[in-house]
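The structure is given below, and queries will be raised subsequently.
A single protein chain has been omitted from the complex, and every remaining protein chain is retained in its original position.
Lettered A and B in written order, each chain numbered from 1.
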Amino acid sequence: MIRKPLLAACLIGALALTTACSDSDSGGGESTLTYLTFETPSLTSTFWNDSIASAQQQAPGVKINRITSPNTDRDAYAKQLQASGQFPDLLQSITPANFVGAGLLQPYDQTWVNANFLLPEGNALKGKVYIPPTNSQVIPQVFYNKELFTKAGVQPPKTWAEFLTVCDKLKAAGINPIELGGGDPFAAGMPLVGIISADVLGKNPNWLQERYAGKVKFTDDNVVTAVNKYRTLVGNGYFDKGALGVKYADSITRFTGGKSAMYPMGSWFLGSVPKETADNFGVFPWPTDDGSLVIPFTVGGSMAISAKSRDIPGATKFAQAWSLDPKNLKALIEGDGAFPMLKDKTLDDYGVTVTQVFEDSYKYVTDQNTKVSSISWATNDDALPPGVNNDFYAASQALFTSSDVKGELAKLDKAWDTATK
Amino acid sequence: MTRTSRAPRRGGVRRENRGLFAIAAVAFGLYVCFLVLPLLLSLRSSFTNENPLRATSSFVGLDNYREAVGDTQLRASLVFTLILAVGVTVAANAVGVLFAMMLNRTTLSYRVMRTVAFLPQVLSGVIVGFVWQTILTQDGLLNHVLQRLGLIDEPFAWLGSPNAALFSIGVVVAWILTGFTTVVYLAALQNIPLELHDMAALDGVNRRQRFTRVIWPMIAPGTTISVTISLITVLKLYDVIAVLTGGGPANSTQSTALYIVQLAFTSDRFGYASSVAMVLLLLSAVIALSVTNVLRRREVNL
Partner (left out) sequence: MTAIRRLRPRVRVIVAAAVILVFVAPIYLMIVNAFKAQPDILSSPVSLPIPPTIDNLSTALGRPDNLIQLGLRNSLVTVVCSVVLLIPLAAAFSFYLSRRRTRARALVLTALAAGLMVPPQVILLPTIKILTWVGLDHSYPGLILSNLGGGYLSFAVFVYVGFMRSVPEEVIQAARLDGAGGVRIWWQIVMPLVRPATATVAIFSSLWIWNDFLNPLFILGPLQGQTITTGLYLTIGQYSVDYGQLFGIMFLAAIVPVLGYLAVQKQFIAGLTAGSTK
């Protein structure tokens, strides 16, 4: 039979074990910084570990504890961490507007930003830079499969009408026209981001600012007309019927595997173009009514610094090193289709080997043309109010099955008003 | 004699009982700290506009509850949760009774089958969710097999439309719960005295009558437990849905439990999230209590 001392020993042992756990928890020193990242098929765990190691060499004495967001919605995860009291010291590619209101982010030194980047104000929020504009993305552009285009006898379209004809001919040729990774909300939103950025922001680049001022609404006729185009695409069967069951990662392999002819996606898809068959893929900008060129654009690509960090100088040192590290940019260019925005540097300076489709894409960035904020992706003053991104993507998914365009847009207006109240 | 001696003294704790009282008090204290107190705090928050991104919060009276009444997303989540709860409970219990009757033999092969049938209950919701996801996605194993067999021409989106996703989640959750209900009903079946079966055989009743008159009434206590636990499990359910659909497409599979977490941790609306939590709590309490009551009364009547 067990005796009392044994019980006492058990309890003490258990308690000791508990405290032992807590001791090892508090072991972190002053210079250990937590860094929130996210993983995609191109931004793999290895990429992050290498990039951190490389930046650490230039910012010695900083220890990095990397956290990975469970999905690409790192804003949601950052908020979750904040709500549960674990806001990271460094946060990769978040939407600063979500956090600045609560004074959670530390702006970068403006002279450092001005000295190093092509578009120093490209990612500014009320005149302050929270994420250095190290690179840029076009979100979305339309990637296409040349072989399938030839098979259906079509050319890359410029106008919306041509685009519809292309879809029609592809479908008639038994080819699924447009790939959509609708199982992941952000990927489901791609066509709508293209349509609204091109049609609404293309005509009125200040539309988002005016929406903040309450001068325009999602339920305005021009937005409804634009969004109805998406319904046309769905109604005509240009997407796979089961597209909402396709995960983003699967949509990439489906498109590169030749299951669909076109793929509207952010330029990061360039990193997923298979090397062997890269020549088979081309790119064209999201088509507009009159064929004019509108590029939905966003600048950023680095990390924000927490204002609550215990070691802001250390965090800044690391973040600046990471943002300017050419090795990093090389990996980002090759792996994530990022367009570098560092001053006085050309592609050759990074020693990268890029595909033809990358160079074609990059031209839309370097050329003079109409660039507008990519709706829901811009992280500057044109960022959507906190939380509205989710509603925007949910509306995209809803409009895949529901024809109530006005109703869904009214929901967006309501969500916007609640979020900015 | 025993009855009176069992009643302890009023007031005060006997000296020799102090140690025991101390441990019991610690247990109760923990319960108060980590269940009762959080409930009260949540109730309090539900009357405020608490938001971690704002410095201050203030009492807003019944505003949150007023908003909840008109919140279409909340309503949709409640409808989804209730349909799922009822559907899963019916399915898991029906299959559970069938499995129990099928496996109610004592030979080794049946015991092995029983062991195996309970396995889904042992795995975590996250594992179950991932395994089923590989089965149910567009290019998943189920579509693959169905296409091979020539049963479907093109892949079916099991998680890709609101109705299909509701159905798929229902199947997965019912699958998990069936392991549990089967064991409960097996236990209930084994409690039926053999004489009852013999009597029924003597009376010359047929199989259907034997089920409705003997088996069904006799397993009533098992039904009470099994139905109540199934309902509560679905009302609390989080991990399986989080992994399978994350609430999508278009929030159509967002259960109230998911909605609360989204409101609190993504939308930063602690106050409103608390009021929705209170709604879910009330719903759970009403359902659990009324269902147990009805089923208990039924046990007596049968």
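As a working rule, a residue touches a chain if its C-beta (ideal position, glycine included) is under 8 Å from a C-beta of that chain, and two chains touch if they have at least 3 such contacts.
Quick caveat: nothing in here was measured; it's all calculated off a predicted structure.
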Handout entry: Hidden-chain contact residue, picked from the options B:L123, B:L151, B:A201 or B:V294
Key = B:L123
Fill in the blank from the handout: chain B residues touching the chain left out here are 2, 5-8, 14, 16-21, 23-24, 26-28, 30-39, 41-42, 45, 99, 102-103, 107, 109-110, 113-120, 122-128, 130-132, 134-135, 141, 144-145, 175, 178, 180, 183-184, 186-188, 190-191, 221-222, 225-226, 232, 235-236, 238-239, 242-243, 257, 260-261, 264-265, 270, 273-274, 277-278, 280-281, 284-285, 288
Problem - Touch list for chain A against the chain that is not drawn - result: 1-4, 7, 10-11, 13-15, 17-19, 21-22, 25, 34, 39-41, 45, 49, 65, 67-72, 80-81, 83-86, 184, 247-250, 253
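By definition in this document, only the chains that are shown with their structure count from here on.
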Handout entry: Separation of chain A from chain B, taking each centre as the mean of its C-alpha atoms, in whole Å
Key = 37
Fill in the blank from the handout: So, in the complex, the side of chain B touching chain A is made of residues 52-55, 136-139, 154-162, 164, 246, 248-251, 264-268, 270
Exercise for the section: Give every residue of chain A touching chain B within the complex, in rising order. Expected result: 71, 76, 79-80, 82-84, 98-99, 101-102, 104, 182-183, 185, 188, 240-247, 250, 254, 386-387, 390, 394-398, 400-401
